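All protein chains but one are shown at their positions in the complex.
And now, chain A:
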Amino acid sequence: MRLEKCWFCSSTVYPGHGIQFVRNDAKIFHFCRSKCHKNFKMKRNPRKVKWTKAYRRLHGKDMTQDSTFEFERKRNRPERYDRNLAENTLKAIKKIDKIRSDRASDHIKNRLKTGKVQRQKEARKQLELGIHLVKAPLALAQDSSLCLPKIKVNVSQAQTEENQPMEE
């Protein structure tokens, strides 16, 4: 039994799932589900399809280089069963998995950090424009605790002279 990687989306294919396609040059493609299989038949390039791991790694959305990936190499030599080795391997798998997923989520968090200021500015603007959706304008006038503090600008006195009627 072997856990393969889906050729299209790079997720693991567990036994009993998916289809294997053997091309005429004897290259085997594993697919995790019919979605990936159908995309392959449509001749789509996984590096251009946004939800695949190949795209995400290529465009720097996901972590690409890490020492934890070294543990998951493909091994073709079957190991002689050793109870201690099996026990230690299972423990190690759990720990390495945790480390890898923590590092991957850190990578994503750092990537999204730079946009935080921009997102807050946009949120502020949206709140200002759409405050009537949050609280009725009448209620807002009476209790302006929901409003963002308005910046007061001093208008110069020269403007009030325009309102006087023209002298005949």
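Criterion: a residue touches a chain if its C-beta (ideal position, glycine included) is under 8 Å from a C-beta of that chain, and two chains touch if they have at least 3 such contacts; residues count from 1.
We adopt the following convention: contacts and distances are computed from a predicted model.
The subunit not displayed here is recorded in UniProt as "Large ribosomal subunit protein uL14c", chosen from "Mitochondrial import inner membrane translocase subunit", "Large ribosomal subunit protein uL14c", "Phosphatidylinositol glycan anchor biosynthesis class S" or "Cell cycle control protein". The missing chain, though absent from the display, is touched by one residue of A:Leu3, A:Ile28 or A:Ala136; that residue is A:Ile28.
The chain not displayed touches chain A at residues 15-24, 26, 28.
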